[in-house]
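Structure record follows, encoded as structure tokens.
With one protein chain held back, the other chains of the complex are shown just where they sit.
First chain written, first letter: the chains are A and B, and each begins at residue 1.
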Amino acid sequence: MSEQHPPRRPYHTPLTGSWWLKHRYYRLYMLREATVLPLLFFCGCLIAGFYSLQQGETSWLNWLSFMAQPWVMALNALTLAASLFHAKTFFELFPRVMPLLPAPLMIAGQWLATLAVATLLLLLLGGLL
Amino acid sequence: MEKTVEKTLVIQRYNPEHDQTPSQQSYQVPFDNSTSVLDALLYIQQSLDPSLAFRWSCRMAICGSCSVMVNGIPKLGCKTFLREYSGDLLLEPLAHFATEKDLVSDMTLFLQHLQAVKPYLIRQEQSAATTPASKPQPHKQTPKQLAKYRKFSSCINCGLCYAACPQFGLNPEFLGPAALTLAQRYNLDSRDQGKAERMPQLNGKNGVWGCTFVGFCSDVCPKHLDPAAAVNQGKVASATDFVIGLFKP
């Protein structure tokens, strides 16, 4: 080739750590990922529960009153919301990763499982079982 | 017919010969119900500013070359219409790729990643070439076998999913949605015998495991082939391969 071409000079902007703020879809993704933060708190509560259970009755009563503190209940209400949001996203992803049955059926089945566990616990702790 | 309504297109310009950084330039474009973003770009190039660079070919959403960012979302220019936008349009080259000039992106990485997964039918046995006496046999496939991979087979290599994928943006070595979807497409094809050759690429940290199921790739895919599902089915395949690898020396 006789003609001299100018050298290529591609321009590149690397992503910054705040890329996820730019679009609603990415913000929802980050929200989904962040559901594990309140979950960690609840796991901590349960570890404390197991600890107090083997310590003795006084310790167990202390744990129960800890769980009834308003700030703990507020955080756990947030955790419940987080777990339901996580469940919604997780249940919708599952049939796409493992397409075993029609997607709506698989999603409904998974919600049914969540509901069954909640009902069982309600009956058990409601003294009806 | 007289086109009286106009729209403002703000376009990111970059000329490698004399610009240090990209800048923006606005154009007024007349439009009607049938004016696509690509039509608008062609109008600008022909009537307002011949120096504007962009890619296109088929104008019918099949060649995959007219990909641009419209208001921050990856789109095919020929499949996106000005009537869909109430305000101005901001056009930029594809995110996560380097820009050659104006709206033209450097797709080298994308093509390398596609190549890495060997996106073609691989047969182990020697074909008719070595045994000219026997006639080459067609590889038959039942509708059920076809259905297994069909929805992953309509990729047009437009690269929109890469511009939607933050994991590719964060790590350009990540093979990315289209390549991993193609790998899955061939791995699911009953005529193919090349899965063992593709799995090492998928098993690496830049293979399927680079994905965190953001899922935006499936949202922007102009052919609706759900690349996120394909990549995550690839995770199941790779995890299975991992377990098998534990029992095989």
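Here, a residue touches a chain if its C-beta (ideal position, glycine included) is under 8 Å from a C-beta of that chain, and two chains touch if they have at least 3 such contacts.
Note that contacts and distances are computed from a predicted model.
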Per UniProt, the name of the complex member that is left out, chosen from "Fe-S cluster assembly protein SufD", "Fumarate reductase subunit D", "Arsenite oxidase subunit AioB" or "[FeFe] hydrogenase, group B1/B3": "Fumarate reductase subunit D"
Contact with the hidden chain (one of B:R59, B:K195 or B:K235): B:K235
Contacting the left-out chain in the complete assembly, out of B:Q45, B:N71, B:Q145 or B:N203: B:N203
Contact footprint on subunit B, counting only the chain that is left out: 116, 166, 170, 200-201, 203-207, 209, 212, 235, 238-239, 242-243, 245
Residues of subunit A (touch criterion as defined above) contacting the omitted chain: 15-17, 20, 30, 33-37, 39-40, 42-43, 45-47, 50-51, 53-54, 57, 60-61, 64, 67-68, 72-73, 76-77, 79-80, 83-84, 86-87, 90-91, 110, 113-114, 117-122, 124-127
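Methods note: only the chains that are shown with their structure count from here on.
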CA centroid of subunit A to CA centroid of subunit B, Å: 31
Contact footprint of subunit A on subunit B as seen in their complex: 14, 16-17, 19, 21-22, 72-73, 96-100, 106, 166, 169-170, 212-216, 219, 226, 228-229, 232-233, 235-236
Of all residues in subunit A, those that touch subunit B in their complex: 6, 8-12, 15, 19-20, 22-23, 25-26, 29, 33, 93, 96-99
